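Complex shown without one protein chain; remaining protein chains in place.
Moving on, here comes chain A:
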Amino acid sequence: MTAPLVTVRGISRTFGAGPTAVHALRDVSFDVEAGRMVALVGRSGSGKTTLLNVIGGLDRPDAGSVLIDGEDITGLDEDGLSQLRRDKVSYVFQTFGLIPVLSAAENVGAPLRLARTPAADREQRVRLLLDLVGLADHAEQRPGELSGGQQQRVAIARALAASPRLLIADEPTGQLDADTGRSVMALLRGVVESEGVTVLVSTHDPVMMALADRVVRIGDGRLEQ
């Protein structure tokens, strides 16, 4: 058994206070081994996104700890979290989040620019990733000129650009039709194999769950497995 890349221990997160408080996460603990694809499933409002946000450092838990590659990220300040996102964790969102005036290649190269990667290395890496996601021929097209599935592929390529240890995808197929969604999930499965990246993906599509190495169920803020 490989060492866990992500270790979640006793995470709780509550929004609001008093009688209207919403307990999004209650004492959640689990591990994710490196190089695995884990599907996080549950109904809407079950706490999937909150859990992904806490693991990715976009939100802070009220209690508990999250260790990524052995580092407790709950104690990091804003700069520390930014560095974490630059080096180890990347995201794919339901709504793609591409920069509209930049081409697909420039969008993919954005994290490499932040990492000050030399231009030649950056261009080589972008070409490789666009080839990986099957968009080598669309490198110069802008997001507005691409279909939804293509845009999500660009977003995945961008998320992989800085060679993260962990890729968090929050319902990446939510805005795609079933066929396109499946192809995107297959792509994610493929990058786990090819890039050795650990993927944590939230979904409620049973077909997509089948592609994951492990399925973690969550309901009412608690793990159900």
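In the analysis below, contacts are C-beta pairs under 8 Å (C-beta built on N, C-alpha and C of every residue); 3 or more make two chains touch, one makes a residue touch a chain; residues count from 1.
In this text, contacts and distances are computed from a predicted model.
*Asks:* Just go with whichever of "Thiazole synthase", "1,2-phenylacetyl-CoA epoxidase subunit PaaC", "ABC transport system permease protein" or "Deoxyribose-phosphate aldolase" UniProt uses as the name of the absent chain.
*Replies:* UniProt lists the chain that is not shown as "ABC transport system permease protein".
*Asks:* Touching the hidden chain in the complete assembly: which of A:Ala34, A:Leu58, A:Ala139 or A:Val215 does that?
*Replies:* A:Leu58
*Asks:* Going by the contact rule already stated, which one of A:Thr95, A:Gln141, A:Ser163 or A:Thr180 would touch the omitted chain in the full complex?
*Replies:* Reading the full complex, the residue touching the unseen chain is A:Thr95.
*Asks:* Spell out the interface residues on chain A facing the chain that's missing from view.
*Replies:* Looking at chain A, the ones touching the missing chain are residues 49-50, 53, 56, 58-60, 78-79, 82-83, 85-87, 90-91, 93-102, 106, 110-111, 113-116, 119, 143, 151, 158, 162.
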